[in-house]
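Structure record follows, encoded as structure tokens.
Taken from a larger complex, these chains appear in their original positions, while the remainder are omitted.
The chains carry the letters A, B, C and D, assigned in the order they are written, with residues numbered from 1 in each.
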Amino acid sequence: MQAPTQTQALIEIDKLNLYYGTFHALKNVSMEIPEKAITAFIGPSGCGKSTLLRTLNRMNDMIAGTRIEGKIAIGGADIYSKEVDVETLRKKVGMVFQQPNPFPKSIYDNVAYGPRLHGITGRKQLDEIVETSLRSAALWEEVKDYLKRSALSLSGGQQQRLCIARALAVEPDVLLMDEATSALDPISTLKIEELAQELKDRYTIVMVTHNMHQAARVSNQTVFFLNGEVVEYAETEKLFSTPRDQRTEDYISGRFG
Amino acid sequence: MAAGVQSNPFASSRKSGNRLKNNLFTGLVWTVGICTIIFIIGLLFLILEKGMPKLSIDFLLGLPDEIMEGGGIGPALFNSFYVLIISLVISVPLGMAAGIYLSEFAPDNKFIGFLRVCVEGLASVPSIIFGLFGIVLFVEAFDVGLTIIGGAVSLAFLNLPVLTRVTEEAIRAVPQEMKHASFALGGTHLQTIRRVLIPVALNGIITGICLVAGRAFGESAVIILTAGVTTSGVMWDFNLLSPGETLAVHLWYVQSEAIVPDAVEIAEKSAAVLVFIVLMINLLFRIPLWLNARKTR
Amino acid sequence: VPVASAAASKLSGKIVVNGSSALLPLTLQAAKEFKKANPKVKISASAAGSVTGPQSVRKGIADIGAVDWDASTDVPGFKKFEGQVAHKVAVIPFAAVVNKGVGVDNLTTQQLQDIFSGKVKNWKEVGGSDASIVVVNRAFGSGTRVNFQMKALDGTDFMSKGDNYKEVKSSGDMKTAVETTPNAIGYIDLVYVTSKMKALKINDVAPTEANVINGKYKVWGYGYYMTKGQPTGATKAFIEYIQSKEFQNGSLKKLKFIPISAMK
Amino acid sequence: MSAPASAAAKELGTSLKTNSGSTFGRRARLAFYNRTFKTICVVCAVFVCIILFSILFLMGRTGILTFQYVSPLEFFFSTEWVPENEQYGAFVFIFGTFALTALTMLIAMPLSILIAVFLAEVTPPWLRAMLRPVLDLLVGIPSVVYGFLGMTLLIPLLRDVTGTTMGDGLLAAAIVLTIMVLPTISRISDDAITAVPKKYRDASYALGGNRFQTTFKVVLPAARSGIMYAGILGMARAIGETMAVVMVIGNTPQLANSLLKPTSVLTSNIVMQIANVPFDSTWNYALYLMGFLLLVISLLMIVLIRFMQRKGVQR
């Protein structure tokens, strides 16, 4: 079951199995994620989309009792090998979460957090990074006069955009988005989607989404999950127009709009 | 497949002072942690090792003796529990209620802020001053002499500020969303406090109660002044107006004034018993937490 | 006049004893025995320091004030307590003690005065090895201190500060401090002297019970119970009991106090 | 402008009002409980205040009498404490209290925070479950035991290590106090750190932060208020502790210009002397005044810490 990708595969997942204790959350997942393109994960709640996404930057490492079998390679390098520095991996593979999670710090400090972690301290340089990132996340206009305010005073939508800005600030190669727009209004969502389109020229983006239209609209390649398995995995147009699997068809025909 | 990269791009690329710092930090934390564990075990060993093996039922339940070897600690041990329970029965509800007031009902103004500081200040008052206060209240004003009740209430006062603040902090730490969820379901404030805030804050509150109970069990200055250094001399004396020497006081007495030939041994055994019981209290208070954690597994 | 034994068993009431901690073991033992004969009497005791005894009696919060000196007269540092009656209950010998490692066995009154006033700072000045003297003193208000000052130092003052000077709170602390501190000197009730410390001869007289009784050893005092006026009821009976031959020659001796009757 | 409401709507409307509906009895009862509970809480809070102010009053009332005989200038700034000669300078004790508290916090705070981090972030759960009660246990060891161990183990050790003749003094007291406040500070900080939402840690790790960075830049700042509070409680305990301090500090009324010199602090001086002085003497008044002062000092320190904390938050 190989997807015909136009671009080269950046991430290769090979027979991945993941267990939470005794719960088998990912079952024999294999796929290739192309470079400089957007890959969307879709599937019903609890099917393991977030779990797979988190294996890509090894955020699952921190959940006690998680066991992984199989292999994930990014740019040819096995990211679960001993010599991999998790922090460097995570800098290169940024992530935006399902729930907005800004730090209880000022807006500025939130965005500057990542760059500071990685050794950037120059005030000017930071100012610039903060502005660029906030602009990219379509938040700059709204907050430029309040950069010192606590990030927690923002509305839900604004908070999520801030988190996106924060992820962009470390200039990752890969950007993982776990339903990152589900808390946004259409206008901001649109902006983020446009942004994603723009970014894919430079970055590899993997997004989990519940919004099939978003997947159809934005992604180059779509993966459909069910109960921890990859049911279908194809170019987006193909998957939505001529699904090969009955379950895929059932699922996407449950769509609306 | 991306160009045949030989070296792993995620292998620590930066010469990374960060990484060093992280390793140093992790090492430091582990060292401190392990040292603490060793220290505590050593301390416990030191205290328990001398006393524990020599313990006997006779010692635990027997009456003390001023002249002969082999006196027990029965009445003092009993008083310890009695005083502790009474003081907790008084201070826990009072302290929790006051803490709930500060976290849930109190307006957010200067006066309450001042009050909060005062309560913290009260926690720093040396116990001997609570003892003097207890004398003024019980021995002078109520004229009941040196009694269990006087000691227990003074002890309760001593613990009140800590309980109040611990409760307040614990309840404050409960996420607002939980509170809102309960209110949105039509819960009254009391229901929300009782069914959501307190259960969620229980961990912190129990920590506070453990701290306080341990301190109460080991406190001597207050008891010496308000409950005396004598017991009624018989076992199982529930009379609240009996003199109320506790085990900690007995330990102090044995250590500083007693003439009995086996004073040192009595002190060692008493210290071991005290520490052992405090350990038990800690475990006991945690059982509800533990059950709670299991129930929601 | 009621018959003592018959009346005693019917006695009831509450006795509160407060004051000297040195007399506490005595009080506790007497209370225990007294209660056996008079089950209806409640006795509670506390000990915070000698002077609290007569003070509590004056305030009316204690019936008996245990004190290591006669509080109905003036002593150094304390005025007399008006209207209180002193009852002798025991003879308490005191000893100057040093750490085991100190090579001195005997000191004269003059030498003691010099050491405790801080004039002499090194053991070699009084015939010991070359080492700084560590002076351990009881806190002001201790009955032991008052007696030692009156009887051993002839009323001269103690030092109150210095690099090698400390004060302790109780006889037990004094014992521990002298036992564990090299080159330390202090003083303590003879009862507490252990094998881990050394009791000094004063002016060549050893601190023994015999020397106290035969009048050679001067550093001793009476322990007193103070009452407001003449005692009545249970308090009177209790004091009478503690002064009785039965107690004085029995338990009191076992506690290593000296019976009052032994002194002329 | 509105269309007439339906019957159901009207019913809903009326049911919203108090004193209506079938569940009226229960509702009234709940409302009553709610009110009663609030009243109880208020009463309890007031009660705690009353105790506080009675103690303040008790000490202040007696303490203030000192100034009939001693000038405030002498009391606060003279280093001569010789009550037998009518000299009542408390500076030595005030200074000692500040120095001892500062020294204790200096040792205890970093250590406790490290222990708290160890407990909350690093240890495997089984060890954590074991360690927490054991740490709490340290609180329950009676002060006299600490003092005794300090006297018999710590001081000889200090004597050997530093070569002084005595070993009593601020350092010994600070070490004993550190051990005594360690569980208080580390356990409450531990709770505060544990309460920091996981999402903050996730965000930091996802940005490539390591444990050190995440702990220091996100977790500890987010738990700052709780840690601060733990520090205040620990400090309060350190300021007010008597029985153990008195056994290791030396109780000599002289200014501590060295960590190893016998000295005295407010608490130790109070506890050494208060039982042994005549009730109505200047000396006794001065001791009460020192008790009062102790409370004032700890209040001041708390206010100061809170002030600094508030400034920190605004940033």
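Following the convention adopted for this analysis, a residue touches a chain if its C-beta (ideal position, glycine included) is under 8 Å from a C-beta of that chain, and two chains touch if they have at least 3 such contacts.
All values derive from a computational prediction rather than experimental measurement.
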| item | value |
| --- | --- |
| Formula of the whole complex, where the shown chains each stand for all their copies | A x2, B x1, C x1, D x1 |
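Just so we're on the same page, only the chains that are shown with their structure count from here on.
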| item | value |
| --- | --- |
| Least hop count linking chain A to chain B through chains in contact | 1 |
| Pair of chains with maximal C-beta contact number | B-D |
| Chain separated most widely from chain A, comparing mean CA positions | C |
| Euclidean distance of C-alpha centroids - chain A vs chain D, Å | 46 |
| Centre-to-centre distance between chain D and chain B (centres being mean Cα positions), rounded to whole Å | 14 |
| Rounded Å distance between chain B and chain C, as computed from the means of their C-alpha atoms | 37 |
| For chain A, residues that touch 2 or more chains besides their own | 87-89, 92, 117-118 |
| Residues of chain D engaged with two or more neighbouring chains | 148, 197, 210, 213, 271 |
| Those chain pairs that satisfy the touch definition | A-B, A-D, B-C, B-D, C-D |
| Residues of chain B defined as touching chain A within the complex | 1-5, 8-14, 18-19 |
| Complex interface listing, chain B residues touching chain C | 66-67, 135, 139-140, 143, 145-147, 224-225, 228-230, 232-233, 242-243, 253, 255-260 |
| Chain D contact footprint on chain A (complex, rising order) | 57, 59, 62, 64, 86-92, 94-95, 97, 99, 101-106, 113-114, 116-118, 163, 166-167, 170 |
